[in-house]
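Take this structure, written in structure tokens, and hold onto it; I'll ask about it next.
Shown here: the complex without one of its protein chains, the others still in place.
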Amino acid sequence: MFNFTLILPELFVLCMVCVVMLVDLFVEQRQQVLTYALTQLTLVGAAILTLCIYCIPTTANFSGLTVHDHLGSVLKLAIYITSFFVFLYSRNYFRQQNMGKGEPYLLGLCSILGMMVLVSAHNFLTLYLGLELMSLPIYALTALQRDKEQALEAAIKYFILGALASALLLYGLSMIYGASGSLDITQVANVIGANSTQHPLIFVFGLVFVVAGLAFKIGLVPFHMWLPDVYTGAPNAATLFLAVAPKVAVIGMTIRLLVECLPGLQVQWQELLIVISVLSMILGNFVAIVQTNIKRMLAYSTIAHGGYILLGFIAGTAAGYSAALFYTLAYAIMSLGAFGIITLLSKQGFDVETIEDLQGLNDRNPWLAFMMMLLLFSMAGLPPTIGFFAKLSLIEALVSTHFVWLACIAMLVAVIGVYYYLRVIKVMYFDKPLDNKPFSLAWDAKMAITINGLAILYFGIFPGALITLCQQLFWSGTMLN
Amino acid sequence: MITLNSALIVTAILFSLSLIGLVLNRHNLIVLLMCVELMLLAVNTNFIIFSHFLNDLAGQVFVFFILAVAAAEAAIGLAILILIFRKQKTINVSELNTLKG
Amino acid sequence: MQLLLTAILLPPLLGAILAGIFGTIIGRVASHRVTVLGVLISFICSCIIFKNFILDHQSTQNIIAYTWGTSGAFQFNVGFLIDNLTATMLMVVTSVSLLVHVYSIGYMRGDAGYQRFFSYISLFTFAMLMLITANNFFQLFFGWEAVGLVSYLLIGFWFTREPANFGSLKAFIVNRVSDVGFILGIGGVITLFGTVDFLPVLAQAPKVAASLPTISLFAGTSWSIITVICILLFIGAMGKSAQMPLHIWLPESMEGPTPISALIHAATMVTAGVYMVARLSPLYELSASALTFILVIGATTALFTGILGVVQNDIKRVIAYSTLSQLGYMVAALGASAFAAGIFHLVTHAAFKALLFLAAGSVILALHHEQDMRKMGGLRRYLPLTYSCFLVGALALAAIPPFSGFYSKDAIIEAVHLSTIHGASYAYVALMIGVFVTALYIFRAFFMTFHGSCSANSASQDNIRENGWVIWLPLVILAIASITIGMIVKHADALQLALHAFTSLPFWLAIAGIVTAWFCYVIRPAIPAMLANKFSWLYYILIKKYGFDDFNQIVFVRGTRALAQLLYNYGDQRLIDDGLVNGSGRLIQWISATLKRLQTGYIYNYALAMIIGVLALVLWQMLIA
Partner (left out) sequence: MTLLQFIFYVFSALMLLSAVGTIISRNPVHGALFLVVCFVASAGIWLMLQAEFLGLVLVLVYVGAVMTLFLFVVMMLNLDKLPSRAGFKKYWPFGILILLLLVGLMIYVVAPSHLSLASNAIAIPHPADYSNVQALGAVIYTQYVYAFEIAAVILLVAIIAAISLAFHAFHQDTKRQNISKQVQTTAAERLRLVKNMGKE
């Protein structure tokens, strides 16, 4: 009933949280590198532990509160890897912006623990706790730049709207609990599956609230409004953190809730998601065009990407889910690089904010500009980058389930999207820099950004392995029910 | 004998009242935090109602944890609120709109 | 096998990358060394494959290296199909490429774009190898386009020269026109067979053809789909293999460096069309109409472009028209279903045409880039080696036994003679006259260049001497090949065939051509001028190359420009720019700005949006439930 081997990664991260906290208390300000190193070590260790238990077959653990399966493990690995890069990119930023000693790392690790709980949750209770454990540190992280009004404003907006979304989600979950009599994902799925033709209305009622909660966390219209403000106002490193791994975790949660728990209500949630997805793609791409702030522009593009991810769920087939997951991973890599570069470019007392701040980046650091170009190409979905394949597989899944009109809309707005990505490239390559000083990077950051950028290309040219991995996760038999 | 319908309708009213509070309050940030507490109270009551009528303890356990989380949430929310007051000397919701567009 | 193929394909690519990207760093010598080494490796590996398949008769191999992508039931594979045809082509491509690489070391010495040149030809070799090893249409198309691209780059290699730019542009555009046919053909294959791999397509073809699928291209007409696909694919081949009327780019391509003319525009790339048709021969066999079309086009090209060669004065252009004519022979062989004869001629032609080009290049180099034959003459004394090599090439081209050209051309003429499809008799006559014309123009060039009085000014005469070994060694090797290939292939009855030639019409036609050339350009040099005066209208037509260029210039170029101007003024500027682009741009801007205003910055508005959103969705779901 209690198999501690299967939660070794979580246990390890939890222990390391305590270690980091204590170490951080007793080391001097200038030996901060220790906290950083321990944090990265935690991620590496957790990754190794996760890989060690990867092959253990799917098991429900802790009386069904959590589940060990390949989906969870893959998502966890994605979370470790992206977070590793996030900390690497933000290290200097944390130091220069005076965001405290070890707090960012500590909060980040707690949040990562929450994500781990979230993606392997198998009960509404763990789902909720994981979600909150993931979100609460991010609220704090956003406000950690305590002298900046915008950061505080972003934090309180994020906090209050996030609490509202949690409450909506809980309200929905309470309805589903009431109607099904259980909190366990498998049991709820069984109850709903039992009378699949006619559901009590209360299920649909609860479902809408659940979808609203999920849509808020992914950042989808009309629950998206926090997203541009938080992305813009938060310190660049916090934006970087909250744009990447939590997205992956929340998509994992969406899979758990919609695909594993509520497949019986697929007809209903498909309808909801279609509306939300179309609105998101349109609004995200349109409003991004008129932005002058690069973080805000990317925030709106995030909304659009969220809409694209939903397309996979709308398709409602294994191919669709795997396409959605693949898109999510692709998006994680892309936004990791894009926000990473923005974070790296920020100097003491100078945050990269507007698109003009990137002017003539090619003259200052051609490699960085090239990487940014790759990332933007990928976001725009141009071959031979991973973004292209991600979009392609989504469209394919849609077309094979006869949502051709939806695929057409997706392609159309994607074309509009290309415009604002290209504008950034134009600014980087053809405008004169405001500041002629060459911009150099530390070796580790340079290496990380190179790996990140080349991953975009690598998975664009050889997407086979990753696609196959995503597909295998949704083969029947690998899931618990 | 309390009926399920009436109990659920009461919590629905409580839930919508807290939503209204969130939307209509334009001046005091702290009231927004209180509205969040109200919302969670409505949800909690919902769970307890269902737990009661289903004869299932799981709902109560859920409430137990929601209470813990809500307390943590309140602490963080208030901390941010204090920071804002320190920086801007106001907690007026309608003055917090530098980020927009 | 896969390893061997990798060893064939990758070294030229690596060489190209090294010489192209790091050329300035590693220097000139290292650049040619890496590229020559790369091609040498693939040559050696090709020899192994050649031995396995041709000599040891290994069976056909179809290898799928890796799956590049999947779209529905559709797979894009990178794969290789190796059989006798591929093995032969590998041998031709790598050997000629190797010799040209070596030759270029001498020919390109001192050129500013030395590294770039070697990078290009190595890249070309890679692309050509991809083309001939492909096992599916997509990879074939990749190679097809890549060789076209390199060809375009190399024709315009000296991009400061106006004709070079013009020539490269022309080559590019003509090939694009034919590509339309090719792509449509591939599309047809996909729709009809549902796959792009050669083997399944060819295996299914008879079954599919038996059901007589038809398509209505124009209202009321009904075409066999197989014929349509074959002709569309052949249109692609017409562009690449320069068949009338898409031949106009090949003479212009002579603006590139001479080694390129030898490698790309004589021996390898232009034969891609022939290779493609031969590769798909089972498909073509199913359509008699397509074969007739091919036969007529091939024979026409063989005769009429050959005639043009008679009036050219630029030595490279003469050989270029000769290439056109010989490609016509190959295509005619394909049309007569003599695919083996066509490929045989391809192989022998590769040897002697490369030889002729390289010999001409040697002359040009010795005369400091002088290409006009009227300014040459009597070079026999100064360039004895080049002279004899050119003679070997010319004899092979004129199909004099026992030189290699004789065997292949004889096979083609015999096949056309025996063919019973429509147009075969026309083709036979055209090819026969072509034999005479071939001998005439090549010996005309030969006599004008090497015999007669020396017209080069006396000051530079002393400077004319043979070039270094990197130049003459490839010449000698190719000359030996030109003499022997035919005999090696037909080893059993080579002698018998050669003896038989003395009683056949083509042989005497060729001899007549040589004698005519000798008489007109050595004995009585006044005759050509007189004839030109007397038949000035004919001469004019020939000089104008039957008016193809002018026709294109007037109808297509000017017509297109006028149409483009019209479309630009009304379509582009008014409708698209003002209406659609700017209009939709303005619309998008307006929508964006409006949506942007919704983001007010107030928490309560955000919360309101969420609440309205959730309530609207609930209401909607309740109403439809």
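The chains carry the letters A, B and C, assigned in the order they are written, with residues numbered from 1 in each.
The rule we apply is simple: contacts are C-beta pairs under 8 Å (C-beta built on N, C-alpha and C of every residue); 3 or more make two chains touch, one makes a residue touch a chain.
Note that the structure is predicted; figures quoted are calculated from it, not measured.
One chain is not depicted; across the entire complex it touches A, B, C. Only one of the listed residues, A:81, A:119 or A:133, touches the absent chain: A:133.
Hidden from this view is one chain, which touches chain A at 2, 7, 14, 17, 21, 61-63, 65-66, 98, 100, 103, 106-107, 110, 113, 117, 123, 125-126, 129-130, 132-133, 136-137, 139-140, 143-144, 146, 178-179, 200-202, 205.
Taking the complete complex into account, residues 604, 611, 615, 618-619, 622 of chain C touch the chain not shown. Although one chain is not shown, part of chain B still touches it, namely residues 1-10, 12-21, 23-28, 30-31, 33-35, 37-38, 41, 44-45, 48-49, 51-55, 57, 60-61, 63-65, 67-76, 78-83, 85, 91-92, 94.
The criterion applied here is as follows: only the chains that are shown with their structure count from here on.
Centre-to-centre separation of chain A and chain B, using mean CA positions: 26 Å.
Between the CA-based centres of chain B and chain C the separation comes to 76 Å, rounded to the whole angstrom. Annotation: 51 Å between the Cα-based centres of chain A and chain C. Chain B has residues 22, 32, 96-101 in contact with two or more other chains.
Shown for chain C are the residues in touch with two or more other chains, namely 596, 599, 601, 603, 607. By the touch criterion given at the top, residues 596-597, 599-604, 607-608, 611 of chain C touch chain B in their complex. Of all the residues in chain B, the ones that touch chain A in their complex are 8, 15, 18, 22, 29, 32-33, 36, 39-40, 42-43, 46-47, 49-50, 53-54, 56, 58-59, 61-62, 65-66, 69, 72-73, 76-77, 79-81, 83-84, 87-88, 96-101.
Looking at the complex, you find that chain B touches chain C at residues 19, 22-26, 32, 93-94, 96-101.
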